[in-house]
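Only one protein chain is missing from this complex, and each of the others stays in its spot.
Presenting subunit A:
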Amino acid sequence: MKFTTLLTSAAMALGLASGAMAEDKTKVGFVYVGPVGDGGWTYEHDKGRQAVEKEFGDKVETVFVESVPEGPDAERVMTQMALEGADLIFTTSFGYMDPTINVAKKFPDVKFEHATGYKTADNVSVYSARFYEGRAVQGHIAGKMTKSNIIGYIGSYPIPEVIRGINSAYIHAKKVNPDVEFKIVWAYTWFDPAKEADAATVLIEQGADVILQHTDSTAPQAAAQEAGNVITFGQASDMSEYAPLPRVSSIIDNWAPYYIARTKAVMDGTWTSSNTWDGIGAGMVEIGEISDAVPADVKEEALALKAALADGSYHAFTGPLKKQDGSDWLAEGETADDGTLAGMNFYVEGLEGEIPQ
């Protein structure tokens, strides 16, 4: 994929060069981990970028580079963007955390926004969405819908974000179905349709009739459709082209309001470093239409759970909960604090297997 990066950064350099004359415009850059046409994670970020353009019209100019590998290449792309006069740069993948901090040090006047990370600086904000709230709703539906009691989960990388999602889905599936078992496969990629399809197929062959995914493409949906009698959920984007079956609901990331607000802050000169972590309540996480394949009573329960998460009357990690090794974590009625959630590196009791270190 390195060569794609070469191509895209070359294209970006061209694009930036031609736009260099409009000095009064606020220039906003986006660094994407996948292609904008992935139908998932990057697709939604790009929708946010388009919303910024629509909101401010001639007053902004946006640039983006897609399929940037997490590593030294990312640093090069960000540096290039900053050199070409970007005022604000959104870096939209966990693996861009250290590159973002490094580049931000070199460009104190440029504002950076890193998605899903935890390192901040005077000119670096972090933002993320509480996807685990959405996963609680999915877990509930999954637990109710499974007939084989085996739920397959395609993980990308073993980072807190993904582990949090697995835990949240498992807790809520287990709550409605004590016999449920999770099979977890790590793909070690955010985006590789062939591998994601293979992973889904393997899980289905081993008895899973519900597939949850934390990778970005719609390939698992296609694999589930092929197999029949398997349900899936849209990840990051609605993926409604697979509704009503196999996709029965989805978690949608809605970045547009945040991107618009932060761009406005740069224009007004009111931008300050911040740490944003919003969920269903603030509208950063949306639950896609629950399809008719889900029985009405399950749908009602899921919507009630969603409402409770939204108004704050229920927290997705509420005790009593134990860790996988049997040690106590949360007492009866206690809820997890954000610090623990942000750095989550353990499974809750009942999940099998080890987290790759």
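Keep in mind that, in the parts below, contacts are C-beta pairs under 8 Å (C-beta built on N, C-alpha and C of every residue); 3 or more make two chains touch, one makes a residue touch a chain; residues count from 1.
Criterion: contacts and distances are computed from a predicted model.
Chemist: The chain that is not shown, which UniProt protein name from "Chemotaxis protein CheR", "Na(+)/H(+) antiporter subunit A", "Sodium/hydrogen exchanger" or "ABC transporter permease" does it carry?
Modeler: Protein name of the absent chain (UniProt record): "ABC transporter permease".
Chemist: So one chain is hidden, and I want to know which residue out of A:G48, A:P193 or A:G279 touches that hidden chain in the complete assembly.
Modeler: Result: among the candidates, A:P193 touches the missing chain.
Chemist: Which listed residue, A:Q50, A:T79 or A:Q225, touches the chain dropped from view?
Modeler: Only one of A:Q50, A:T79 or A:Q225 touches the chain omitted from view, namely A:Q225.
Chemist: Can you tell me which of A:G207, A:G228 or A:G312 touches the chain that was removed from the display?
Modeler: Considering all chains, including the one not shown, the answer is A:G207.
Chemist: Pick out the residues on subunit A that sit against the missing chain.
Modeler: Counting only subunit A, the missing chain is touched by 1, 3-4, 6-7, 11, 34-39, 67, 152, 158, 183-186, 188-189, 191-195, 197-199, 201-203, 205-207, 217-219, 222-223, 225-226, 241, 352-354, 356-357.
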